[in-house]
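Have a look at the structure that comes next, please.
The complex appears here minus one protein chain, its other protein chains still in place.
Note that the chains take the letters A, B and C in the order they are written out, and that residue 1 is the start of every chain.
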Amino acid sequence: MVLIDKNTKVIVQGITGHQGSFHTGEMLKFGTKVVAGVAPGKGGTKFADKVPIVNSVSEAMQYEPNATMISVPAPFVKDAAYEAIDNGLKIVYILTEHVPYQDAMEIVREASLRGITVLGPNGPGITVPFESKIGIMPNHIFKEGDVAIASRSGTLTYEIVYAVTKAGMGESTVIGLGGDRVVGLTFIDVLKMFEKDEKTKRIVLVGEIGGNNEELAADYIKKHVKKKVVAYIAGRSAPPGKRMGHAGAIIERGVGTAESKLKAFAEAGVKVADYPQDIPKLLEE
Amino acid sequence: MVLIDKNTKVIVQGITGHQGSFHTGEMLKFGTKVVAGVAPGKGGTKFADKVPIVNSVSEAMQYEPNATMISVPAPFVKDAAYEAIDNGLKIVYILTEHVPYQDAMEIVREASLRGITVLGPNGPGITVPFESKIGIMPNHIFKEGDVAIASRSGTLTYEIVYAVTKAGMGESTVIGLGGDRVVGLTFIDVLKMFEKDEKTKRIVLVGEIGGNNEELAADYIKKHVKKKVVAYIAGRSAPPGKRMGHAGAIIERGVGTAESKLKAFAEAGVKVADYPQDIPKLLEE
Amino acid sequence: MTLCNHWYGGILNLYEYMGKDIFRQYGIPVPNGYVVSSVDEVRKLTNPVAVKSQILLGGRGKAGGIKFAKTDQELKDAVKSLLGTKVRNLTVTKVLIEDMLSIKHEYYVSIALNRSARSPTLIASAMGGVEIETVPDEKIFKRIIDPSLGYSDFIGREASTFMGLSPDLSKQFLDLLKKLYNVYRGEDAELVEINPLVETNDGKLIAADAKVVIDSDAMFRHREFDIKDPEKTPLELKAESKGYAFVELDGDIGVIANGAGLTMATLDALLLHKGRPRNFLDLGGTDNVDIVVNAFDLVLEAKPKAILVNIFGGVTKCDTVAQGIVDAKKKFDIKIPIVVRLSGVHEEEGRQILKENGIEAFSEMMPAIERVTKVF
Partner (left out) sequence: MTLCNHWYGGILNLYEYMGKDIFRQYGIPVPNGYVVSSVDEVRKLTNPVAVKSQILLGGRGKAGGIKFAKTDQELKDAVKSLLGTKVRNLTVTKVLIEDMLSIKHEYYVSIALNRSARSPTLIASAMGGVEIETVPDEKIFKRIIDPSLGYSDFIGREASTFMGLSPDLSKQFLDLLKKLYNVYRGEDAELVEINPLVETNDGKLIAADAKVVIDSDAMFRHREFDIKDPEKTPLELKAESKGYAFVELDGDIGVIANGAGLTMATLDALLLHKGRPRNFLDLGGTDNVDIVVNAFDLVLEAKPKAILVNIFGGVTKCDTVAQGIVDAKKKFDIKIPIVVRLSGVHEEEGRQILKENGIEAFSEMMPAIERVTKVF
């Protein structure tokens, strides 16, 4: 079990929004214990006739949640995250994209000082099939198994999860770190959790160009990880200096290139797939 | 051993000041391992021909300190404390008085988030006879023994320590919390440490009027402390609403009166001495 | 009266008009108004006004310190009648003339230090305009603000839900709270309080009063205020200006000791021995002959029948104190009995100095206490 299991009680901040309500429905279908929704001014009503809606996280604490999904517009994310942190929730998942990076920087720092895990901003969340899901990964792509996947991407994660599932394997935990420049978890953080997790036998890292998250992870794997690790890196063909879609994929200051990441993984004995669909093959080798 | 022992390595921020240099000398005489002094712009010189002086805490880290004594003027205390916190020192003792309470509030909060202990501001520090001393308590009043003393006062602490020593007993640890409204430790914090400490058999709390530190401690003692606890409370004769010397001794909002503290201790079975000199008698009963 | 009715030395209680100046600066809405110290400064009336004595004690309204005026003549009369008068023993030297508000509802809000939480606390209530102590607990919203996270809107939303504010008022209230927290932090306040916070008939939130109490330890980074604590005696104000922690009491034994705790313990012990202290004076943590001499100067001004000096030497060394006592005795030609107790650092040297100058010194506190209660 990594971070969440079937006993994890989740609240949704922004449950009445377009995204919030859709994904709350999907989480409930997956089996996630969504114990309350927060929507200021709408307290007293219910979501889907069963999940109580309250005005604040503080009110929601009566349902003893330990995690939150934040799906509020970017300008309000810092306030919502601080509300979750101040109330002592242990997992804070931020769905929202376009959060100012300095807000993310403060949220991540304040959370880490209190032993709180931040997922995102701008990531797909976490799924432990079929214990619990916090986030927006499609329900139907999972199968229970021994492959742990950590990714900096959203849809690309689904692509790889689905490929693993269709190849007859299954997943122990899938974590989306978030696509922004500043997010709560690094590959090293999740490698530590995966290495300890009894259910996980094999690990997939889905990286991107930009930053040095992959290089640091490769170094860590060499020294500390005994389980099999394979990887995929998106953006290998990107021309230097062209930003691909979100800020996480900048090639900055000459580090963070696909070449440097491929080299680091090669040195750590981590095979890197050419296509997302090749991941299952590498896992079975 | 509580907080410090003979292996504790101490630096002094503001070692070249009047107070800093005097008390560094006294600490060295006591046997404290003072490994470096910090005085911006004076790096490269030595204190008393033996303690290296450096320009910053960061430079001082080469001597592997785990504690600091801060003796800089009040306007510079926050900066000095943040420097110590940022460098990961585990004990931050602030000698200085008249530190703005909001600075203290921030220092204490940031330290506690990082598992760092703050002593003071405006307190006499900590002494573990004859392992180590960080602070300004006079060297000659101590004797090794089994009495742990925690106090909100300065000189009154010495008075009681000396009385204990002269009565033929001795001290395991003496901690001055600090006399300001906002200080790093509460009586409950030190009671936890004293209760765990093997050397400590008996505990003295030296309180003052103002705040509810004593009341909370009494409640905690009732529930969790098995060792003998006795107390003294200064300011029992103070007319309500008259501030006695420092901000820690305000009677505010009707709580924190001597009566409420005496009542709380009585309920917890903690005997309170009429005179500081009566403490040894109560300890021996 | 406010939540915090006891603030002493080390704390600066601002006049309402000063508090409102600060509020204005931080964007908190306050009534239009101006302050005068003479009737000549009164401007022509355009709206009905409130005329408010600027004094530092609560209960001003009940004591007749607030008047109202609808004509120029009424205004001048009100200003004349208030200036120079005494409200609860304090002379009014300034009055604040403000547009009257059309009051729909009165709220209460404050941010103050919570000592045990070592954090600021937000306090708010829909029952404002009265002494907050009279409001039942279940009508008061209280919430600790984590100093590391600071104030954030979610706290204001909790308060606003508790108080039952309409969406529009809630929006104004959240904006005001953010600014009030900025005042609290930006001005190193002990307390910022608005009581009443008025909802006007046209739905605006306006700070009808302003109580701002500043931490005087933080004065080095703020403007200076010329304010005397109205609860201090002239001698206490004099001592404060010289940097001593000094409180006048009603007895006849002058007391000089070092450390607030030890000084309090000395007074406690005196009283248990039927001795009556004339004052509290803490020498503080310095080691300087002049500080001792000047302490005697202050204590003598209170005309005690004897003086007790109780020193446990640490930072303050006994020989320094002894030298100060000897110098003071000569300088002020002291005839009343001086009883001295010296213990700690350099106590032998100290007692030797005193002995050479014919002053007896004890090494223990209790015998000194006993002696001084029997010396006259």
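Following the convention adopted for this analysis, a contact is a pair of C-beta atoms (placed from the backbone, for glycine too) under 8 Å apart; a residue touches a chain by one contact, two chains touch by 3 or more.
All of these numbers come straight from a predicted model, not from anything done at the bench.
Of the chains on view, those touched by the hidden chain across the whole complex are A, B.
Of the listed positions A:Gly17, A:Gly145, A:Gly211 or A:Pro280, the one in contact with the omitted chain in the full complex is A:Gly211. Among A:Ile4, A:Ala238, A:Ala268 or A:Leu282, only A:Ala238 touches the chain that is left out of the view.
When the missing chain is restored to the complex, the residue among A:Glu59, A:Glu97 or A:Asp146 that touches it is A:Glu97. Counting over the whole complex, chain A has residues 19, 22, 74-75, 97-106, 108-110, 113, 124, 136-138, 140-141, 151-159, 162, 179, 181-182, 186, 206, 208-209, 211-213, 216, 232, 234-253, 274-277 touching the chain that is not drawn. Interface residues of chain B facing the missing partner chain: 40-41, 43, 55-58, 76, 78-80, 82-83, 85-86, 110, 113.
Following the convention adopted for this analysis, only the chains that are shown with their structure count from here on.
Mean C-alpha positions place chain A and chain C at a centre distance of 52 Å.
Averaged C-alpha coordinates give centres for chain A and chain B that are 45 Å from one another. With centres taken as mean Cα positions, chain C sits 27 Å from chain B.
In chain A, the residues that touch at least two other chains are 113.
Multi-chain contact residues of chain C (touching two or more other chains): 146, 148.
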